[in-house]
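Structure below; questions to follow.
Here the complex is missing a single protein chain, while all its other protein chains stay put.
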Amino acid sequence: MMPASRRLRLVAAPHLHGGRAVPRLMLHSVIALLPVTVFAVVVFGLAALATIVVAILACLLAERAFAPPSALGDGSAMLTGLLLGLSLPPALPLWMVALGGFLAIGVGKHLFGGLGAPVFHPVLVGRVFLQAAFPAAMAQAWVAPLTGARATELPATSLALPFMSPAAPYDGLSGATPLTAVKAGDTGAPLADLWLGTVAGSVGETSALLLLLGGIYLVAMRVIDWRIPVALLATVAVLGAALHGLDAERHPAMLTTLGSGGLMLGAWFLASDPSVSPMTRRGAWIYGLAIGALVVVIRQYSGQAEGVMYALLLGSALTPHIDRWTRPQPLPEGAER
Amino acid sequence: MSDSATVSERENGLQRFRAGLWRENPILIQALGMCPTLAVSNTAINALTMSLATASVLLASAIVISTLRGIIPPQVRLACFVLVIATFVTLTDMLIEAFALDLHRALGAFLPLIVVNCMILSRIEIMASRQPASVAALDALGMGGGFMIGLITLGSLREVLGRGTLLDARVMPADFEPWQVMQLPGGGFFTLAALVIGFYLFDRRWRRQEVGA
Partner (left out) sequence: MTDGNGRGGIGSVLRVQAVLVAIALVAGLTIATVHEWTRPMVMEQRGGLFGDAALEVLPDAVNYRIYTRGADGRPRLLGDGDSPELFIGLDARGRTVGAAIVGSGMGYADVIQLVFGLDLIAGRLTGMRVVASRETPGLGSVIVDDMDWVDSFGRIELQFDGQRQLQPLRVRDGARHEQGEVDAISGATVSVYAVTQIINRSLAEWLPILREEFAELTGGRRE
């Protein structure tokens, strides 16, 4: 045998250690998310910064409480916190952000057995709890992009006392994200704003372009399996285009579908997490395809405006089954590859 | 019946009573009767009524079946059990509808469904159909009591977190943000899991102290 190619292949056992360690993977992920994070702080100001910082702190605190101190060093809790912060609405009361972070690590990660063990992505566990517990806050805590006061003022709702409703109502004017606007029968945002990210939305989900760049960086660094996001986005694109072709009144255009909501964040940074995605290449295609189809179905045919979170959770639930269906067969003796 | 038999019968009964309340708690340990546990424990009053109705049906059925155990033919014992249980469930349903219509509306389909509560059938089959009425009654009281403890705790927690009230009285500050999920079945699962963990930890520490003492 020649020395194997330097490509990292995610395949079933047996394995050789490739010298890659968890901290490096986490570092690459954080680097890939940096542009989006900076952009979010620029567009949404203090609100975004506070949300991200609080989410990270809550996750680190929970990691410290549930795991030995050495676990903090691998950076995985910090990445969880960063992703959670990026996936939440910017004006969400900060105590909710902290609660979500604590549950993401405590329940989503350590109840399932710690790093690498979770069946569902811890970030999504934290977020889905917040969505189920505080639906009103999660549906309204948006901030209009690029407001004048963003650098000096936190939204009043962010500073609600722990476990209390915010004294001031959520800023209703900036309420509609492009997806809720589409759901309500409007056209949504202009494509340029949508892809650039100067629209209302979760802290780090608005800039589809920067997320795409980050994703490509991860693929180039071989941190994630490119098949998953590609299969996912291609499915959404094809189904989205087909539905728009059938009934342009009811369904948004393909580029709107691709650029809006948490799709890019979910496809590149959440779906591809190795502990919740299938191990085999064939499995990765099936997994991406299933999530993509679910996203379109939930967005277009349910009462929900956004379906990425639920699609990802359902997809993760499929992972063990996909792994079993696509388990490589041992070659019979003497057989050629 | 001899004296010694009577004493052991009473002790046996008391032992069964205590077991039902704690060590064999139907909700927290045996995990029986989960359907009403999760469905109607969204408020303390619903949980109270539901568990009281279940406990009453259990007690009445246990006494009747234990009394009749000599004449019930083994071949049709399950039919007889279900007949007796169903009768008491129907009576309970009608009485609650007549005297507490609001509660009856809140509990809806789950009152008639007491008839298929597996905790009741298991106590009848395990205890009432083989033991004298006094033991069967104490066992039923213990299990019914344990069911009430579990369900009311669950209902109170879910009501306080999900609505900020307890028995419809405000216990949380006025601007407390209710956790909607606690009113949904998902919240029932979370809370039950948390309760079981808490019960387990508490029980383990308690036993350790008992051993140490």
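A and B are the chain letters, set down in written order, and residue numbers restart from 1 in every chain.
Everything below uses one rule, namely that a contact is a pair of C-beta atoms (placed from the backbone, for glycine too) under 8 Å apart; a residue touches a chain by one contact, two chains touch by 3 or more.
Predicted model, so just to flag it, every value in this text is computed and none were measured.
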item: Omitted-chain contact residue, chosen from B:Ser51, B:Ser129 or B:Thr153; value: B:Ser129
item: Contact set of chain B toward the excluded chain (per top definition); value: 39-40, 42, 46, 68, 71-77, 79-80, 83-84, 86-87, 90-91, 94-95, 97-99, 101, 105-110, 129-130, 183-185, 188
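The working rule: only the chains that are shown with their structure count from here on.
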item: Cα-centroid distance, chain A relative to chain B, in whole angstrom; value: 43
item: Sites on chain B touched by chain A in the complex; value: 172-173, 175-177, 179-182, 184, 186-187
item: Touching residues on chain A, where the partner in the complex is chain B; value: 93, 96, 129, 132-137, 160, 163-165, 167
